[in-house]
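A protein chain is absent from this complex, but the other protein chains hold their places.
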Amino acid sequence: MLAKTSPEIGGMGHPIKRKEDLRFIQGKGNYIDDVQLPGMVYGHMVRSPYAHARITAIRTEEAKKLPGVLAVITGEDLAKANLAWMPTLFHDKQMVLATGKVLFQSQEVAFVVAEDRYTAADAAELVEVDYEELPVLVDPHKAQDTDAPILRDDREEKSNLIFHWEVGDRAATEQHMKSAPVTALVKAFFPRCHPAPLETCGCVMDFNSATGKLTAWITSQAPHAHRTVFALVAGLPEQNIRVISPDIGGGFGNKVPVYPGYVCAAVAALTIGRPVKWIETRSENLQSTGFARDYHMEAELAADTDGRVRALRVKTLADHGAFNAAAQPTKFPAGLFSICTGSYDFSQAFCEVDGVYTNKAPGGIAYRCSFRVTEAAYLIERAMDVLAQELKLDPAELRRRNFIPPEKFPYPSPLGWSYDSGNYQGALELALEKIGYDELRKEQAEKRKRGELMGIGISSFTEIVGAGPSHTFDILGLKMFDSAELRVHPTGKAIMRMGTKSQGQGHETTYAQIVAQELGIPAADVAIEEGDTDTAPYGLGTYASRSTPTSGAAAALAARKVREKARKIAAHLLEVSEEDLEWEPGKFSVKGAPGKSKTIQEIAFAAYTNFPQGMEPGMEAVHYYDPPNLTFPFGTYVAVVDIDKGTGEVKVRRFVAVDDCGNIINPMIVEGQVHGGLTEGLAIAFMQEISYDESGNVQGGTFMDYLVPTAVETPSWETGNTCTPSPHHPFGAKGVGESPNVGSPAAFVNAVVDALSHLGVKHIDMPLSPWKIWQILKEKGVTQ
Amino acid sequence: MAIKIEKNFQAPESAAEVWKILSDPRSVASCVPGAQVTEAVDDRTYKGVIKVKLGPTVTDYKGEAHIERLDDQNREIELIGKGQDVRGKGSASMKMIGMVRELPAGGSEVVTISELNVVGILAQMGNRMIQEVANQMFEQFSKNLRQRLQQQASGAAGSAVPEEVKPIDAGSVAASAVLGLFKSKPKE
Partner (left out) sequence: MTSKRAVDITVKVNGKEHSAAVEPRLLLVHFIREYLGLTGTHIGCDTTNCGACTVLLDGRAVKSCTLFAVQANGRELRTIEGVGNTSALHPLQEGFKEKHGLQCGFCTPGMIMSACALLEKKPHPTEEDIRWGISGNLCRCTGYQNIVKAVQYAAEKMSASAPQA
């Protein structure tokens, strides 16, 4: 289907080396903290130590007196300009600086600006705040109790319930639950974790009072959306706001929301008249910016005795913290969680989610999971294993019996999705072959006789990415299309600007490869630009694995528009009619006379020097792509673990990841993405949690306690692919960046539970720390 | 976060001598590192301050202590203290039961059972840190108390207004606390 290009052109499928690497390996990246503007000053946030308290006074005189301090802004100051609150990306509002009361530990209370960052930090220490402690709510299960403290007195409805959302056929599902011969239940908690990209969030706000223009350098995964939000919130005309996302040191969803620090820095820049830089510390990042997950889930399966599933019933309690700052499409308060029927053919399903407020950091952002898909995939994959255990069926076999067969695609899921394509069986078989499944099961049986603990965990996940079609998707009203603007120069080189924004995904290379594929211009000759809202076409940014499905599609279609114009020019140059021409990447030739041809470079030159009369000169095209559907990458992951009985430590012996993301642009980059996502899944499964004690103190608020795996803990990942293109995508691609984070937690947990299933263990909640495992081993009497 | 701390120490002085100090909040305060009684609201309620320094962070707690129960017969005191950092860095509350027992071979034993709850920046350091800081503070407290007892025994002038004792510098406390975590110590 896809034409083959030469390695010199580097179209689809070529593992060409990344063009962006040159500056990074020399330490010449331009990250937010590298931005230096003349006269720049620094901001530092004063934060609340209490999870819930009334502010009775704030004294800033001492701080203001410190030499070098230029301003101390409080919520009261912002309130005068109607900026004390701002909208979140999910139709709630969030305090920029606390007014009246604070709702979570580390909440922003005051913003200090000084000549240098040390003075700003000193001054922040001198700000005095009087608090009256209020009762704290940290257990989401208690949020709706009659005696629960009501957290949001700014809301009309005095309740901690944010939303109740349901989808599916409740009655029909109940019927199956009652009538089915077999049911299996699992209560699975997905702990609160944090994307923790290595670079924290930050901004430099520069307001030019002479021109009235605000230049906002922001670590933003969605610069255009940020610009529009700023325009609406700050009342600044949108053409006078320029958002520049420089090089970003990792995003993973953490850099999608608009944070109070950005707004404070902008206000400071406007009032002080000098550029203001605000860079948060790691502690601030972990304790106040967009967390992920915190879903308390329950799944019940109804099945026949042969394991054929009939229905799925899901109930979830979502902990959103103090403000619903989830970055989620409007119609989906629980994101795309209703993908929880997974890769399996259910006749009925019902899913309900309740979202509540608690005294914790706000959010519920999409952490490398396309809006709650990790939670959903985890739940269904755990549930299938619980069912397999119940029926004493091999988990691979249970999955085989239930996969949606290839002929059923496009598949209408009982919860409303139309899966574009899939071949779950293919991915499973390849993964099992690569891991040597049958041998491993034999080994496990032998080891069990000797009392050794070894487990194999399978996760056959389905992803849902590329949000999304305008009929269903919008964020704050902005439809989720994306864009590409391609311009070819006279010498046949090109530049393409996108509405997305890479934070390490290799866009400067992969988008160029799309142009190479469509036009035959070598990828090395195509410059890619993202992130400057003054020049890039409008887009909704990069997260939820959406770049390839949306902007990538736009790039291909823009390139095809250019190709169509090129055909006309070629016909003119070769003095034939367009129908007489045939295309191969890089040139048009006359049918039957291959010697008569024009290269794309010659055609580009002609577009400026020798174009047909009446034709618009130049060679460029813009395309805004409204995807007709989401795409559904999938895969099977298999983990093999060994558990040390003495310490409870789990060692991942092997991990095979077979991914299917349709047609691949750059296999080297895809493999790198998979490695990274699997490592994040490993961390979540075994060592990460942001929890709160009963007073609302954050536990796990620094890298001392919130553990990131090093090269020592991380195993070697084995990867593979199958290829089931998306029928609706211009070049059959689906996106893959998030699959490894979506599919892997279940594989790890399934493996550990499998290792202990003969002892009667059915489920263990993450993180599977050695302490937790050891306690189970002790309880079962097998610590020796 | 709530932490339970049980500490005992022995003194050569008689239970009666020890009780004289332990039953007087002002005298007790004079032994707590960094603490000072600023006002006696009534004979059961006292206002005071305590300064704790952890590295570059100084927390000045200002609060109140109330004697819930004072049993001269059995030599038991129950105190509840609550304080907030003056700059707004957090709060702490503590319930402490102190008892003095006569030892058969002479001398006495002081037993304290405390429940400490910390909210704020210091609590983020985690249970282990607070436990160690509390340990170190109690070490200092018992040292100061022993000194006081000796002064009392040798007939040194009873101080009407206790002076402020140097605040515990939890920076060095923290350092030794961290080192302490790595040494294998028998549990007290």
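For reference, chains read A and B in written order, and residue numbers begin at 1 within each chain.
FYI, a residue touches a chain if its C-beta (ideal position, glycine included) is under 8 Å from a C-beta of that chain, and two chains touch if they have at least 3 such contacts.
Since the model is a prediction, treat every value here as computed from it, not as a measurement.
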{"item": "Chain not shown, its touching partners among those shown", "value": "A"}
{"item": "Identified contact with the non-displayed chain, of A:86, A:148, A:196 or A:604", "value": "A:196"}
{"item": "Selected from A:67, A:477 or A:614 as touching the chain missing from the view", "value": "A:67"}
{"item": "Chain A residues touching the omitted chain (full complex)", "value": "17-18, 20-29, 31, 33-34, 36, 67-68, 115-119, 195-200, 247-250, 252, 281-283, 503-506, 668-669, 671-673, 675-680, 702-704, 708, 710-712, 714, 716-717"}
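One rule holds for everything that comes next: only the chains that are shown with their structure count from here on.
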{"item": "Cα-centroid distance, chain A relative to chain B, in whole angstrom", "value": "49"}
{"item": "Chain A partner contacts - residues on chain B that touch it in the complex", "value": "1-2, 57, 84-91, 117-121, 123-124, 126"}
{"item": "Chain B-facing residues of chain A, complex", "value": "48-51, 105, 109, 125-131, 133, 283, 287, 693-699, 701-702, 705"}
